[in-house]
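Apart from one protein chain that is not included, each protein chain of the complex appears where it belongs.
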Amino acid sequence: MLGQLKAEVLQANKDLVKYGLVTFTWGNVSGFDRNSGLIVIKPSGVPYETLNIKDLVVLDLDGNIVEGNLKPSSDTPTHLELYKRFPQISGIVHTHSEWATSWAQAGKSIPVLGTTHADYFYGDIPCTRKMTTFEIEQSYEKETGTVIIEEIGDRDPLKIPGILVNSHGPFAWGKSPENAVHNAVVLEEVAKMALRTYSLNPNIKNIERSLLDKHFLRKHGEAAYYGQNQ
Amino acid sequence: MLGQLKAEVLQANKDLVKYGLVTFTWGNVSGFDRNSGLIVIKPSGVPYETLNIKDLVVLDLDGNIVEGNLKPSSDTPTHLELYKRFPQISGIVHTHSEWATSWAQAGKSIPVLGTTHADYFYGDIPCTRKMTTFEIEQSYEKETGTVIIEEIGDRDPLKIPGILVNSHGPFAWGKSPENAVHNAVVLEEVAKMALRTYSLNPNIKNIERSLLDKHFLRKHGEAAYYGQNQ
Amino acid sequence: MLGQLKAEVLQANKDLVKYGLVTFTWGNVSGFDRNSGLIVIKPSGVPYETLNIKDLVVLDLDGNIVEGNLKPSSDTPTHLELYKRFPQISGIVHTHSEWATSWAQAGKSIPVLGTTHADYFYGDIPCTRKMTTFEIEQSYEKETGTVIIEEIGDRDPLKIPGILVNSHGPFAWGKSPENAVHNAVVLEEVAKMALRTYSLNPNIKNIERSLLDKHFLRKHGEAAYYGQNQ
Partner (left out) sequence: MLGQLKAEVLQANKDLVKYGLVTFTWGNVSGFDRNSGLIVIKPSGVPYETLNIKDLVVLDLDGNIVEGNLKPSSDTPTHLELYKRFPQISGIVHTHSEWATSWAQAGKSIPVLGTTHADYFYGDIPCTRKMTTFEIEQSYEKETGTVIIEEIGDRDPLKIPGILVNSHGPFAWGKSPENAVHNAVVLEEVAKMALRTYSLNPNIKNIERSLLDKHFLRKHGEAAYYGQNQ
C-alpha cells in the first residue's frame, strides 16, 4: 500500500540528517497521496538511523490510523490541518533546525534580503502570531496548524513554501516530500545568511520588487528559464 | 564488577566525541549504581580514542578507589557531591562544550526562549554564583558541587537536567550516563540557538508558562504522549 | 574538443562542493580558451554529484552554443561579459557561499582587515551598486556583468580577483578555473573573519598601506618570494 510514497517519505526523513537539519528525533516529514486521501508520516520518537519503511504510519485526513504499528509523530495534527487547507502541497517537514529556530524564537519574520531567498520564497518568510493559552491547552498541535493557515491566508503556499512557528521552529512544504525537504534546507540557509546580514547592517531594507520578481519568476511560473526542464 | 554500567559509561564518554562536545580530554562522564553505592568514572586526562573499559575507575561515595589502576577524573569530587545530594540521578556529564561554555563565561542563565528548551528543561538553565576565593582554594572540585546544589535548591534535578558553572562550563545529568549525555547535547543546542535569538532580539522575553508546560509535560510526567513508550 | 579545459571545468565545479561553497546547484564555474575564443560552462540546474564531462556546454563569446545538449548556466551572460572585458582572466566562479553572500546582502564592501585578505586581494573586496529596475527587467544576467565591470573599472582584475554583487552573492575569477575557485575560497574565508572582526571592534580601520603591499607583493608580482616557483 502506497509503496512509492512510503519510499519517498522514508528517504525524505533520512535526508533531514544528511542536510544537518535535525538533532536526535527533532523533526518529521510526511507525504500525501491525493488519490487515496491518505498521508504517510514518521512515527513519534524513532531515531532516523534505524527508521524503516515498516515503521511509517498511514493515516486518513481525520487522523485515523489505516496502517502501522507505531504511534505517528506527535505533530501529526498540524500536518493534517495543512493538507486539508492547501490542496497544492503533498509534502510537509517540521524540524528544529538551528538558524530557522533562532528566528522563530525571536518571533521575527525573515525579510527578503537577497536573491537566494527570492529564488524560492516570493516575499518574507512569515512568523506566526503567538498562540493563546486556550489554543495551547486545548488541542495544541492542531492549533499550530491553525495559526500557520491564518498567517498564510490567501497566499499561494507554493510561493511561500515555509513558515516560522513563533517560539517553536520552522515548517516547510512542497509538491512532494523531497521538495518539502529541499525548501526546508533553503529556509535554513536563508535564515543563517539573513542573521549575519543583520549583524553587518541592522538597518538593511528588503530588496527591490523588481529583483524579487526576476529571481522568483526565473525559477517558477510560466516564464521560468532556470534548469533543464523549462 | 559493574560490567553493564562500565559499558554504559565507556560508551557515554565516547559519545562526547560523536556529538562534538569535547576537544582533547575536556570532559568526563560517570555513572552511579544505586544498589552497590559505587560510581564508575573516566580516568583523568586519558584520550577518548584509546579509552578502554579497563581504564575506568570505580569509587565509593566517599571517593575511595575500589577498582582501577588510573587516577579518576579531577572533577570526581563534583560528581560525588551531586550523587550524594540527588538520589534521582545516575549519570553525570561535564564538558567545555563551546556554546554552553560561552554562556557560563558570560555568567548568564539561559532563559526559556522556545520549545526545544521547554521539551527538556522545565525553566531557565541556571548559572551558578561565582565561587569565593576560599571555596576555590580549599577544595575546589567539591565546592563546585556545592554551588550547583545551592543553585538547584529544592527543584527536581530531572526537570532541570543541567546547569552552567560560572566562568567554567556545563554539567548535565540524567537517569543514566546515556541520558546525561543526551541532556548535555540538548543544553548545547539550546545555548547555541538562544545566543542567536538574542542577537536578533536583545529584548526577547521568556515563552509563556502554558507553552512551557505543554512541551515539557508532553514529553515528561504522567500525561506524556511523545514517543512510543508513553 | 577542449578536452583539457573541460576536465578542469568539471573538477573546478566539483571542488565547489569539496570546499563547502555551494548548497544544491547554487553555483557554477566556467573556463575560457583564449586560442579558440570558446568558453566551457556548467549546465543549468544539474547537481554536482552526477555532473559529467559530457554535460558541460561549449559556447562562443556571443553566447552561441557550439557543443552540448544541455542548457548552459543561467548566469552565462555574466560570464561572457567578464571574459570579453578582461583578457587577463580564464576562469570564473559564481556561488551563494554563506559568508560572502551575507556581505553582499548587506551591500557592503569587505575592507582589508588583515594579511589573509592582503595575500590575495590588493584592496577592499568591492560590492557593486544596486541594479536599476530597467537593468533587472531587460537583460538581467548580462547587466550583472555590466555592474561588475563598472565597479572594477581600470583596476587589474587579477589584483582584485572577486567581487560582491549587491543583494546577490560573490563572483570570483582567476587565470584558470582552478585559480578562480581558489580565489572564491579565499573570499569566503576573508568574509567570515571580517564579519567576526567587526563584531569585536566595529570601529576597526583598514590595515596600513605598507602591510598590504608587503603581503600582496610577496605572493604576487616580480619580487614575489612565497612558494616554490618564485
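Should a chain be cited, it is by its letter among A, B and C, assigned in written order, with residues numbered from 1 in that chain.
One rule holds in what follows: a contact is a pair of C-beta atoms (placed from the backbone, for glycine too) under 8 Å apart; a residue touches a chain by one contact, two chains touch by 3 or more.
Being a predicted model, the structure only gives us computed values, none of them experimental.
Engineer: Name every displayed chain that the left-out chain is in contact with.
Structural biologist: For the complete complex, the undisplayed chain touches B, C.
Engineer: Which of these, B:K18, B:K54, B:K71 or B:K205, touches the one chain of the complex that we don't see?
Structural biologist: Of all options in B:K18, B:K54, B:K71 or B:K205, contact with the hidden chain holds for B:K71.
Engineer: Pick from C:K142, C:K159, C:K192 or C:H220: which residue touches the chain that isn't shown?
Structural biologist: That would be C:K192, which touches the missing chain.
Engineer: If the hidden chain were put back, which of B:M1, B:I53 or B:I136 would touch it?
Structural biologist: The single option touching the absent chain is B:I136.
Engineer: Among B:V46, B:I163 or B:M193, which residue is in touch with the absent chain?
Structural biologist: Candidates B:V46, B:I163 or B:M193; residue touching the omitted chain: B:V46.
Engineer: Given the full complex, what residues of subunit B touch the hidden partner chain?
Structural biologist: Touching the chain left out of view, subunit B contributes residues 23-24, 26, 43-46, 70-71, 74, 96, 98-99, 101-108, 130-131, 133, 136-137, 140, 167-169, 195, 198-199.
Engineer: Need a quick check: the contact residues on subunit C for the chain that isn't drawn.
Structural biologist: 113-116, 182, 185-186, 189, 192-194, 196-197, 199-201, 204, 207-208, 210-211, 214, 218, 225-229
Following the convention adopted for this analysis, only the chains that are shown with their structure count from here on.
Engineer: Building nodes from the protein chains and edges from chain pairs that touch, which of line, ring, star, complete or other describes the result?
Structural biologist: Drawn as a graph, the chains make an open path, so a line.
Engineer: Going by C-alpha centres, which chain would you call the most central?
Structural biologist: The most central chain, going by mean C-alpha position, is A.
Engineer: Averaging only over C-alpha atoms, locate the centres of subunit B and subunit C and give their separation in whole Å.
Structural biologist: The separation of the two C-alpha centroids amounts to 46 Å.
Engineer: Got the subunit A residues that touch at least 2 other chains?
Structural biologist: In subunit A, residues 199 touch at least two other chains, as defined above.
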